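Yeah, one chain of the complex is gone here, protein chain that is, but the others are all in their spots.
Residue numbering begins at 1 within each chain, and the chains themselves are lettered A, B and C in the order written.
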Amino acid sequence: MRHVYECSVRFDDLDAFGHVNNVTFAEYLQEARVDFAHRYLAYGQRPHEGAVVVHQTIDYLAPVPFRSEPLQVSVWVTRIGTSSFDLAYEVADEKTVFARASGTLVSFDGGAEQPRPLTPQDRAVLERFTEVPA
Amino acid sequence: MRHVYECSVRFDDLDAFGHVNNVTFAEYLQEARVDFAHRYLAYGQRPHEGAVVVHQTIDYLAPVPFRSEPLQVSVWVTRIGTSSFDLAYEVADEKTVFARASGTLVSFDGGAEQPRPLTPQDRAVLERFTEVPA
Amino acid sequence: MRHVYECSVRFDDLDAFGHVNNVTFAEYLQEARVDFAHRYLAYGQRPHEGAVVVHQTIDYLAPVPFRSEPLQVSVWVTRIGTSSFDLAYEVADEKTVFARASGTLVSFDGGAEQPRPLTPQDRAVLERFTEVPA
Partner (left out) sequence: MRHVYECSVRFDDLDAFGHVNNVTFAEYLQEARVDFAHRYLAYGQRPHEGAVVVHQTIDYLAPVPFRSEPLQVSVWVTRIGTSSFDLAYEVADEKTVFARASGTLVSFDGGAEQPRPLTPQDRAVLERFTEVPA
């Protein structure tokens, strides 16, 4: 199961070349991830806990010009560790895959500023969204 | 030889956790790269030509809170192909390396919207900034 | 008649205080305005023509924390001149008005980099969306 976030393209996302800037793709991934966390993970509800990105890789496949229709940003889980997990992403519309990405997050306790083990509830959610890479 | 870009941290770079957001690191890399291109590469001077990022990987090593002192973003070359090249980056200050990154760019002709071979002048510049990975 | 743009709130819109930053409100106004121009005005279709903001005033009435539901950004016309026009804006949801704003735009010809008179087609659109201030 993949979580799909409908992401509006803003004029502000375009760079001087008139395309969505490569940096903005990382923002799109983040919006999809925050939306996923906000809906499903307990840490999405608490302001002082969360997960931080420790690694991220993006492959840019096609440029995105300004568009009124939203993009679909899919996010799913590819690995679950003790306090970390891996996500995969796809930025696409019905016709085109614009980017593929993957990354590692570490769950951390904002008060203590150190990693904390994933809770059983968080693990259960992550398992529902796990898709083993082909 | 590495190109070092002094990058100011903006309040706007902070996220709701009070740290420079992971997405902003990609922006810092871009600013260092644009500054490098603007100073040394011919395509930095022409609005309708340039190079696009086709791949990028970032490892986040330490969080960056708000600071008045700029960060040093270093950029150097690790591979030169026919129309593409690889860059490596480091975001750091005197004491700490906050992130390491690498990426592939493809030189392209904005008018034709297709890759174009690196010019001899661009190759000469890229060679000066090449550092073979250890 | 007012044009209403449904504006998603991004995590990236929040500042270190956990609210949508005041700067981002100006971005929301821009997204509503670009959406309006893109749908109704001829210059929204042509990359090298457009209108530039020469003046803008925003009153901030209530803070916006992170939210999954979009905001409604309304935009309408309050004055039509020869080559300039005034817009008014409201950022709100069903319960709260978060900001009110107004601004002046000048239609310009991107090639010549100087103001150009509004076309009869543009004037007709602007008149449809005009609401005289009380």
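Convention: a contact is a pair of C-beta atoms (placed from the backbone, for glycine too) under 8 Å apart; a residue touches a chain by one contact, two chains touch by 3 or more.
Since the structure is predicted, the reported quantities are computational estimates derived from the model, not experimental observations.
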Ask   = Which of A:14, A:80 or A:97 sits in contact with the chain that's absent?
value = A:14
Remark   = Among the options C:39, C:55 or C:128, the absent chain makes contact with C:55
Ask   = What chain B residues would touch the chain not displayed?
value = 7-8, 10-12, 18, 27, 30-31, 34-35, 38-39, 47, 66, 68
Key: Those residues of chain A which, in the complete complex, touch the missing chain   = 11-12, 14-18, 21, 23, 66
Note = Residues on chain C facing the left-out chain by the touch rule are 16-17, 21-23, 26-27, 30, 47, 50, 52-60, 63, 110
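By definition in this document, only the chains that are shown with their structure count from here on.
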Geometric centre distance via CA averages, chain C-chain A, whole Å = 30
Key: Centroid spacing, where centroids are CA-atom means, of chain A and chain B in whole angstrom   = 23
Message = Please tell me the distance, in whole Å, between the geometric centres of chain B and chain C computed from their C-alpha atoms.
response = 34
Message = Which positions in chain A are in touch with at least two other chains?
response = 27, 30, 47
